[in-house]
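With one protein chain withheld, the remaining protein chains of the complex are depicted in position.
So that you can tell them apart, the chains are marked A, B and C in the order they are listed, and the count of residues begins at 1 in each.
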Amino acid sequence: MASRTSLEYLESLKDGRAVYYRGRRVDDVTKHEFLSIAVKHAAMLYEFKRDGKFSEMANYSDPDIGLMSMFYKIPKSSEDLLKRHELIKESTRYCNGIFNIIQAIGSDALFSLLITSAKSGDSVLRQRVQKYYRYVVENDLAMAVAQTDVKGDRSLRPHEQADPDLYVRVVESNSDGIVVCGAKAHTTQSIAANEIIFIPTRAMVEKDKDYAVAFAIPANARGLKLVCRPVQEVEGLGTDDAPLSSKNLEIETLTILDHVFVPWERVFLFQDWKLAGELANTFATYHRFTAISYRSVMAELFIGAARLAARYNGIDAAPHVRDDIIEMILYKEILDMAAKAAAHHPLFDDRTGIAIPNPLYTNIAKLYSNKQFPNIVGALVDIAGGLTSTLPTTDDLNSPEIGTYVSKYLQGSTRYSGEQRFKLMRLIREIAGGPMTGYLMGLFIHAEGSMAASKIALYRDYKFERAEELVSKLAGVPI
Amino acid sequence: MASRTSLEYLESLKDGRAVYYRGRRVDDVTKHEFLSIAVKHAAMLYEFKRDGKFSEMANYSDPDIGLMSMFYKIPKSSEDLLKRHELIKESTRYCNGIFNIIQAIGSDALFSLLITSAKSGDSVLRQRVQKYYRYVVENDLAMAVAQTDVKGDRSLRPHEQADPDLYVRVVESNSDGIVVCGAKAHTTQSIAANEIIFIPTRAMVEKDKDYAVAFAIPANARGLKLVCRPVQEVEGLGTDDAPLSSKNLEIETLTILDHVFVPWERVFLFQDWKLAGELANTFATYHRFTAISYRSVMAELFIGAARLAARYNGIDAAPHVRDDIIEMILYKEILDMAAKAAAHHPLFDDRTGIAIPNPLYTNIAKLYSNKQFPNIVGALVDIAGGLTSTLPTTDDLNSPEIGTYVSKYLQGSTRYSGEQRFKLMRLIREIAGGPMTGYLMGLFIHAEGSMAASKIALYRDYKFERAEELVSKLAGVPI
Amino acid sequence: MASRTSLEYLESLKDGRAVYYRGRRVDDVTKHEFLSIAVKHAAMLYEFKRDGKFSEMANYSDPDIGLMSMFYKIPKSSEDLLKRHELIKESTRYCNGIFNIIQAIGSDALFSLLITSAKSGDSVLRQRVQKYYRYVVENDLAMAVAQTDVKGDRSLRPHEQADPDLYVRVVESNSDGIVVCGAKAHTTQSIAANEIIFIPTRAMVEKDKDYAVAFAIPANARGLKLVCRPVQEVEGLGTDDAPLSSKNLEIETLTILDHVFVPWERVFLFQDWKLAGELANTFATYHRFTAISYRSVMAELFIGAARLAARYNGIDAAPHVRDDIIEMILYKEILDMAAKAAAHHPLFDDRTGIAIPNPLYTNIAKLYSNKQFPNIVGALVDIAGGLTSTLPTTDDLNSPEIGTYVSKYLQGSTRYSGEQRFKLMRLIREIAGGPMTGYLMGLFIHAEGSMAASKIALYRDYKFERAEELVSKLAGVPI
Partner (left out) sequence: MASRTSLEYLESLKDGRAVYYRGRRVDDVTKHEFLSIAVKHAAMLYEFKRDGKFSEMANYSDPDIGLMSMFYKIPKSSEDLLKRHELIKESTRYCNGIFNIIQAIGSDALFSLLITSAKSGDSVLRQRVQKYYRYVVENDLAMAVAQTDVKGDRSLRPHEQADPDLYVRVVESNSDGIVVCGAKAHTTQSIAANEIIFIPTRAMVEKDKDYAVAFAIPANARGLKLVCRPVQEVEGLGTDDAPLSSKNLEIETLTILDHVFVPWERVFLFQDWKLAGELANTFATYHRFTAISYRSVMAELFIGAARLAARYNGIDAAPHVRDDIIEMILYKEILDMAAKAAAHHPLFDDRTGIAIPNPLYTNIAKLYSNKQFPNIVGALVDIAGGLTSTLPTTDDLNSPEIGTYVSKYLQGSTRYSGEQRFKLMRLIREIAGGPMTGYLMGLFIHAEGSMAASKIALYRDYKFERAEELVSKLAGVPI
């Protein structure tokens, strides 16, 4: 189908889903003061797809399926991956620099499931995934993916935890399907999704086999509860002082499964513990490719803000400003070049011919991105000045009593008015000196996998042969 | 006098001062929902001074003045500076790791004024400062210091600005005193002060002489307006989810002088542009010594949180945890050792015999502290995990409908309950993943002077002779 | 022609060139104790091209010219650039990780001259360059490029220097050609080249027009003097203890032009000061692309050495070893992915259709490579241990009196003998603890341009529009 309208999409969310905000059940996420921001943000993706300017980039006419979202196009070539990279970037820019996950992550998971189910050798499973893929695409659905289990004691495997529910698991299976319990943390935009795909978070051993489960459920499934993080970005500063978050943000939930029934046709991995790690990894690779693409555009927010702040403050010629901005450019461009190299040098899955972004380049950029982010914030704060912490509010600017003082004294370079400088600083406070800053720290450091996990994987998978042979030969010693 | 009670102090603030919060005049800061936190935080310093456990450390019996606040004791020796360092640290710990500026900064300014006025050679001025010092001490006053001008275009000197008010200046002088206009940014705890001291922010040239002005006024001076930053820390998360900020925080203001009259007895620098830079620098040295002392205790918040998070998550044996925490230890201890070295190797002012913390060590630690802070936040987030961004709220924990899920699924190591882990994570979100994080970024990077300014000063003042001579002699070439 | 044999190449160097080593004229570089290493290293490129294993990669059959060196193939597509990248890497590996510049740099310069001469609009010039290109290719010549002038006072332009010769300049021109004076620093492998191309090192203004000159001369041109750096690598440790440098190294010279005559057919830029900067930049881009390619293989030396050292020392499971090696992997792979992205996203010169590696990605990787190199050395030293500084020599190992002690006490992990560990450590000392280390520091930090210069160029050329527009639109303020 052609892209749903944003209205159709928003209507589809009124389905009785069990969403909680600050301890209270939310009747209708599209109407909630804060959650509606996240939902409308998701809806912008549907607007993006229908925007004439982006329609070619965002839609695809499949010979078999017909018109469909470009996000769901299965990548079979470098060109497909490059287009996907540009699509993610352009849609992120459309949403003011905030990633819009609602179809990207679903496709990341679907591609992984297509590959893994093919590998399983189980043709029933394979067809199930294909059928579900088609269901999602044909209905232009909005998707969330729940991967990270709550995990309990991080030093223990799933089956070793004191409470067996600390990783999502099958508690019962019968001829109709399975029943699952457990909880996933940090599920982005589950409240804005039509369907949620659950996949394992790590490699498993045989004793973990009840935890080796992947499946999909609608967001209003009975027994599913979505507990939201607070929208501190907007609550903390107020709508006027949160020019970005009051328009664009995403919500993560603690996603609880209390004896949720899943029919067999939605079960995509069941007890096959050997495939759990591979599914987790393949998804991670796709999703990190997505991540380095969107993060490159988020970095533009920092670069643009830094450039304008320097000019507004009258310090654009200062050497430390240049150095700070070069740090930011390196940040953005290393992500970008990595994504491009990963697209140009993909792996191809044997069985399905699906193209997988080069995992080495993807992981390196992701690791770089996690580690450097705090310094990017620091660099912007360095340029913008102490006002990132101490700026008054829009209400002060608008106050008849003190507004004129505020605009008078916030004058910087005479090329701009005090009010304009206030507005710029208001945005900078939001991203580098406000609630969103703290939120972004966690996002950039942990989303799509911790640094420690990335390092272990990177070191484990790296091909050292050529380097070791070079030295062994040269030194005349064995490896 | 012995320390005022916290009640006496709080009463003293009900004086009609013109405080604005989000565009509205605040009648009584001690009663305002958010500003009262900052004010009660200040009051804790009076409790600290009267607490038997700290009374010896916090009070001093002067042969001349009698019992007085130890903060105001004029340092004449290394021992005095060391005690001051410990006093600042212990009072910061008393306030849960949040600096309590209300007498420290006042004394930083008073010491600088005593030195500078002595240097001026003007005995009237010198006596004025001494008299004012005695007034502050004898009344155990709470003080703010307004130094950083709003500055307009940073590439221009005060007298070159398009709007002459962008640095605080004398607009009129007569036999009674002077009239001042302008605004200072980032004035910490002005709303909680009895008196505010204004000093120049930079070195000046002759044409800037109307800007070479230092003076003190009561916080309720006519024409003085205090425009607060928003308390996003508490507004964003709510009291329960801001366990630290709902008890301890400080407020900065945009501090506006609209034709404020200052009688001569409160004018401490007037047109003597040559002394402006020296006063600014001497104050900066004292205040940076204060800063590296309190920041060392703030770092304890991060170290303690990291250690507990590692244990609660079951990852205390992981190598990356150790590396992260060692980064934090270096952060804290480099500040601490610098403060101690600065105290042990002070300068002594010729005329007054007042001990000034070693500026080189003080500035180096300050610069290190600014630059490394983002990585300290990053290190805590790395250990604590994605929950710093996605943790539900206390209302969720307490909800009859979902509270049990929250505590069940937040279980980490079995040595602690899910509820305990929630409470720990709630605090960590506050400092490393919430509104306070953004606020701290600006604070740590800019408070007490920008990095660029610090570098310029450090490089300008450094004694290169011995190093250059060593190399010149060795290479046999001229310097 | 097909690749010359290494013997033919070596013979071609016996042409009376004026080479100086440690103050003395060298009669025959192929016979000199230390310079012969550099020359034989160059000869290995001819062996490489004739090696069956690499012949397809290293040779190209041009429809017009016939069989020729692949280094000289003019890149017209991403594929050409990618092949060039692989060719540089593989030939570097063939030479034990040491770059072999002798045709790469010549082609970097020739491509730039082809582009710039086309741009000049001067068809005579264009044909001259084309003819010279053909001459080089058809004779399979070895080339050096002299770009960096000695520069005198770095704060002055060419024409402002006290001594007019501090940048290479035209001192006379007549109907036959021009006469040039001046000197270039750091000319790599000039002693091993058949021809040397001279190009400007920077952008120029009109007054610099006598310095806007590019030309080629044979290495035995009258008036040309090549003053070598000392081969401290081999002299310091001795052949046995310099297993790498005694086989593979390159020599830089101070390259002096004392009234050297250049016939017009070898003059490629003359007084056209506007093109000087563009020629310098285009060459820099090609040459930095070359640099990030070969540096990626040099990094393999460090990675391989680190892996083996960890194993030989019995610390391969230590977390700090993994972290050190991951630093090295990032180093190598960021260079690699940048080179690939630069090849896949080239610029195309309008007039000639020649593909230029993406300058942004090339420069970013080059800057990263310069800045991080000291830490790569540090990481290897960290793993290898103090023996990088204190290892005895091969003569000690071979000594009848003490050899058995040396091998006994250098035993590490029992998987390897003490002698084997000695041999590994000997190589590691050479690259990370010996004379070559110091040499590499300068090479990695300065070759192909200083960091300060790179930053200025990067910042100047960066496209900030999208980032600034994003923020401007979002904040509602002008750019």
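FYI, contacts are C-beta pairs under 8 Å (C-beta built on N, C-alpha and C of every residue); 3 or more make two chains touch, one makes a residue touch a chain.
All figures in this text were calculated on a predicted structure; none of them were measured in a lab.
J.: Check each of C:D28, C:D51, C:E90 or C:D258 against the chain that is not shown and name the one that touches it.
T.: Touches the omitted chain: C:D258.
J.: Per the definition of touch given earlier, which of C:L443, C:L458 or C:V477 contacts the omitted chain?
T.: C:L443
J.: Can you list where subunit B touches the absent chain?
T.: These residues of subunit B touch the chain that is not shown: 93, 96-97, 243-244, 300-301, 303-305, 307-308, 322-323, 325-326, 329-330, 333-334, 336-338, 340-342, 344-345, 360-361, 364-365, 367-368, 416, 420-421, 423-424, 426-427, 455-456, 458-459, 462, 464, 466-479.
J.: Can you list, in ascending order, the subunit C residues touching the missing chain?
T.: Those residues of subunit C that touch the unshown chain are 20, 22-25, 148, 150-156, 162-163, 165-166, 183, 185-186, 225, 227-230, 232-233, 235-238, 241, 252-254, 256, 258, 313-315, 317-318, 320, 371, 373-375, 377-378, 381-382, 385-393, 395-399, 401-403, 405-406, 408-414, 429, 432-443, 445-447, 450-452, 455.
Methods note: only the chains that are shown with their structure count from here on.
J.: From the mean C-alpha coordinate of subunit A to that of subunit C, what's the distance rounded to whole Å?
T.: 41
J.: Quick check on subunit A: which residues sit in contact with 2+ other chains?
T.: As it turns out, subunit A has residues touching two or more other chains at 455.
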